Every structure is written in structure tokens, then in C-alpha cells.
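Entry: chain A
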Amino acid sequence: MTDATPAASAPAPRGARDDGLDAHLIVDRGSFRLDVPLTAAPGEVVALLGPNGAGKTTALRALAGLAPLSGGHLRLDGRELDRTPPESRPVGVVFQDYLLFPHLTALDNVAFGPRCRGAGRAEARTRAAAWLDRMGLAGHSGVKPRRLSGGQAQRVALARALATLPRLLLLDEPLAALDARTRLEVRAQLRRHLAEFEAVAVLVTHDPLDAMVLADRLVVVEHGRVVQEGTPSDIARHPRTDYIARLVGLNLYRGRAEGHTVRLDSGSEITTAEELSGPVFVAFPPGAVTLHRDRPTGSSARNLWHCAIEGLEIHGDQIRADLTGALPIAADLTTAAAAELDLHPGAPVWATVKATQTHAYPA
Partner candidate 1 sequence: MTPPRPTGTATVLPGGPRRGRPRTGVPLPLLLPALAGLAFLVLPLAALLVRAPWSSLPEQLTSPEVWQALRLSLVCATSATALSLVVGVPLAWLLARTDFPGRGLVRALVTLPLVLPPVVGGVALLLALGRNGIVGRWLDAWFGVTLPFTTAGVILAETFVAMPFLVITVEGTLRAADRRYEEAAQTLGASRFTAFRRVTLPLIAPGVAAGAVLAWARALGEFGATITFAGNFPGRTQTMPLAVYLALQNDPAAAIALSLVLLAVSVAVLAGLRDRWTNAS
Partner candidate 2 sequence: MTTRPARRTDRRRRLTGPTAVSAAALLALSACSASSGTSGTDGAAAGSRSPSAPAGLSGTVTVFAAASLKESFTELGTRFEKAHPGTHVSLNFGGSDTLAAGITGGAPADVFAAASTRTMSVVTDQGDADGAPVTFARNQLEIATLPGNPDRITSLADLTRPGLKVVLCDASVPCGAAARKALDAGGVSLTPVSYEEDVKGALNKVVLKEADAALVYRTDVKAAGDKVAGVDFPEAARAVNDYPIVALKNGDNAAAARAFIDLVRSADGRKVLTDTGFRTP
């Protein structure tokens, strides 16, 4: 395994702000403790990214008021919401499986919120119709949810949440219930709607692609704590935990740098382009790895490790090889190359990586 351990959370500096979201969510539930600071400016889309069971949904429920806070605080546009019941919070939620009311038409589902917030029946319906129109669903207003497709239901759910004009929009795995084809299309639409949304949007997902495409900023949560926070490109380039590294498809190691050499705890060394000192992360993509059956001579690569094939997996027209030995490495190669090398589990191989392909940054 790599030497990477979850870094201590390094939240961005936050003070009391009078617009947008300023929250520190602490929820104790038996042995599980969620402790997530979260801030966002109006117009910003923040994704809570993390593996299943990390506490993302709990954080979302706490924001919505469906789970009580055990500690911390929750302010939205300068207003304390800790003790406000869910129905009085200016918060809209798109649930994972949408939870459209099955006995109401699409129009009445969307009109439900405005009605509850005091609009008359006719006015609520007019507003609902406008929202459905914006979502491109004007022709489906009289349809019951069970007759909507997954993508349509998702848009009705979004319209329903937006129709109450929330100051905080929460989306729980907004694309998880969709099949791959619909997902692509809905993701693009959702991105457009979120871009138009002028208040804070927080979405929860375990899918890095959804998070990267939809969010301006990612907050990575593991075991109830924030392990990393930053822009999608920032996080993709500088993963700080195995989980993120795997999500973004990088080999990640933690060690101590002295000049161009990073010594890992296992004793192996990696030569890097950057010149650093002290604790660092080193990352390189699987595609940067070249495999050889015999010890290469005359390779310009500065890193050479003797490894063994642990497993092989086909990804499209590529083969992902998991290596053990000097250090655990994921390597991508073409099927042709794999056949030529006669790779099979247990086979000894030499792996080379150019120093310029690695990326080191302070831990």
C-alpha cells in the first residue's frame, strides 16, 4: 500500500459571512461522528464527495433540518438555522430517488412547495407551470410521476425544489438513479441549471465525475471528516488520500523529500522533477508507467523498480495491471503490449517512470 494517510483537514479560512452558507455540521450518531465545516458563497456549487458511509447524506440531512445538529452551527445568509424546523428553512432538496409524490401530477408536485409557502392555488400552479416550462417539461405537467422517465423525474424534482426559491439547494446523488446514457444528458442539463442558480448549491455524490463536472469546489469527506477541499482540478492534481487518488486515477505515495529524491517508509525511492524537502506526496498516472520483461538497459527513465504482476483488468482497449514489489503501482498498457510481454499474474516485471511524469507536492 501507499504511505498516504488522510491528511488533517485544512479548511479554507472562514469567518462569519452574511451571505451564503456558513456551517459547521456536527452530528453524533452512536459510534459515528460527523464533523464537517462547510462554507459557500452565493452562486457557488459545492460537492460533498466521499465513499459510501462517509457521512455525506447525514451532512445533507443536517443542512435540511431532517437530522438535528449535535453541535456546531448553521447560518444561511447570516440567519441562524440550527433550531429552525425543516419546513421553515429556505432550503430545497432534490432527493436521491426524487421522492416525487406519486398521487400528484408533475404540476402539483412542483406547486406543492409554493402552496405550502403561502401561495394561492392558482398562483402556485402558474409558478409551477413556469418552472416545468424552464425544465422543458411543459408537455408533462398533467402526468403522474410513475409515467415519467428517469431524466424527466429528475427535472421535475429539481423544479419542485427550485419552486420554493431556496437560498440553499441540496442535491443527494442527483444522477445516481439514472442509467449511463440518460446520465450524460441530464448531467449537462443539471450543470446548466446549477450555473443559473444564484444561491448556494450543495450536492452530495460518490461519483467523482459528477462532482468534477457539476461543482465549483469539492469537499472530500471520509469517516465523517473533511480530508481535502479545493477546486476539481486542484484535487485531481494533488490528491491527499488513497481514496481520492483512486477516484482521479493516480498512483499516490507519501514520503520524505530530499532534493529530487523522495524516500518512502518502505525504503523505496522515487526520483521527481520537483526539488523539495520534508514530507511530500508524489503522484503519477498509471499511463506514465512502462513495463519491461527484462531489466531495461539504456532507458532514460530515472525510476526503475522490480515488481510482480498481481492482477490484470481490462478497461476498454486498455489493460490495467496492478503491481506489487518495491511499491504498489497501477500501470496502464495497451492490449497489444500486454500480449507481447506475456503478462500473467505472478509474472515478474520491471517498471519504469520518468521523473518528469511524477508530481511531488508538500504533504
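Everything below uses one rule, namely that contacts are C-beta pairs under 8 Å (C-beta built on N, C-alpha and C of every residue); 3 or more make two chains touch, one makes a residue touch a chain; residues count from 1.
A word on the picks: all candidates are chains of the complex that A comes from, given by their letters.
These numbers were taken from a predicted model, which means no experiment stands behind them.
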item: Which of 1 or 2 touches chain A - same complex, any copy; value: 1
item: Interfacial residue positions of chain A with respect to candidate 1 in the complex; value: 64-66, 85-89, 91-93, 95, 99, 101-103, 112-113, 116-117, 160-161, 164
